[in-house]
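There's a structure below that I have some questions on.
A single protein chain has been removed from this complex, and every other one stays in its place.
Let's look at chain A:
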Amino acid sequence: MDVIGASFHNRFVSDSKGKEPDVLFVGDSLVQLLHEFEVWRKLFSPLHALNFGVSGDATQHVLWRLINGELDYISPKVVVLWVGTNNHGHTPEQICGGIMAIINVIHQKLPHAHTLVLGLLPRGKNPNPLRERNASVNALVQAEVVSLSHVSFLDVDPGFIHSDGSILHQDMYDYLHLTQQAYQRVCQPLYERIKSLLDKQAP
């Protein structure tokens, strides 16, 4: 792991020793950046959420982090997992396998937590192979988790692709990362789902 990654990992582990989050967000830059916008403060801070997103992380990096300490000192009720779009060079099956491996580690370490896996968003201004790859990953993951009671899948794409196949830079300023307005659209249904999961859980 490089120096930057180690910085985050160490901080996340030490942060987790003092906190008691009900919700843990873990993943890549789409998770990390969420923390920097108003929507985090308004919707997720009140749920006692922690953010363990690291820009650039692929499934194997998140897996490493969770195996090596980030889950050792906390017991959130809900873990929101959003990772996979940075797995360059991997097939949809491999990416799905990576996501399932993460889900398994979470379940081992936190047997009472519910994992909410978010679908990978489309990317790129126009139709391209990565959109197809991400859609395939989503279909595979959705099929794998349907039989698991401690996991659910949520497609958070509010319809970013327009009828001409394009994504607007008003939604993804670099056709990958979300603008504030796009985060609002993604987060409202996400918030509702997390709330209902929290309500269902035994205190």
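Some notes on this structure:
Criterion: a residue touches a chain if its C-beta (ideal position, glycine included) is under 8 Å from a C-beta of that chain, and two chains touch if they have at least 3 such contacts; residues count from 1.
Note that in this section contacts and distances are computed from a predicted model.
Think of the chain that is not pictured: of "Small ribosomal subunit protein uS5m", "Two-component response regulator", "Protein phosphatase 2, regulatory subunit A, beta a" or "Platelet-activating factor acetylhydrolase IB subunit alpha2", UniProt labels it "Platelet-activating factor acetylhydrolase IB subunit alpha2". Only one of A:E20, A:E36, A:E93 or A:E192 touches the chain withheld from this view, namely A:E36. Contact with the omitted chain, checked across A:S55, A:S136 or A:S152, is made by A:S55.
Within the complete assembly, residues 3-4, 7-8, 11, 32-33, 35-37, 54-55, 88, 123-126, 128-131, 133, 169, 173-177, 179-180 of chain A touch the chain that is not shown.
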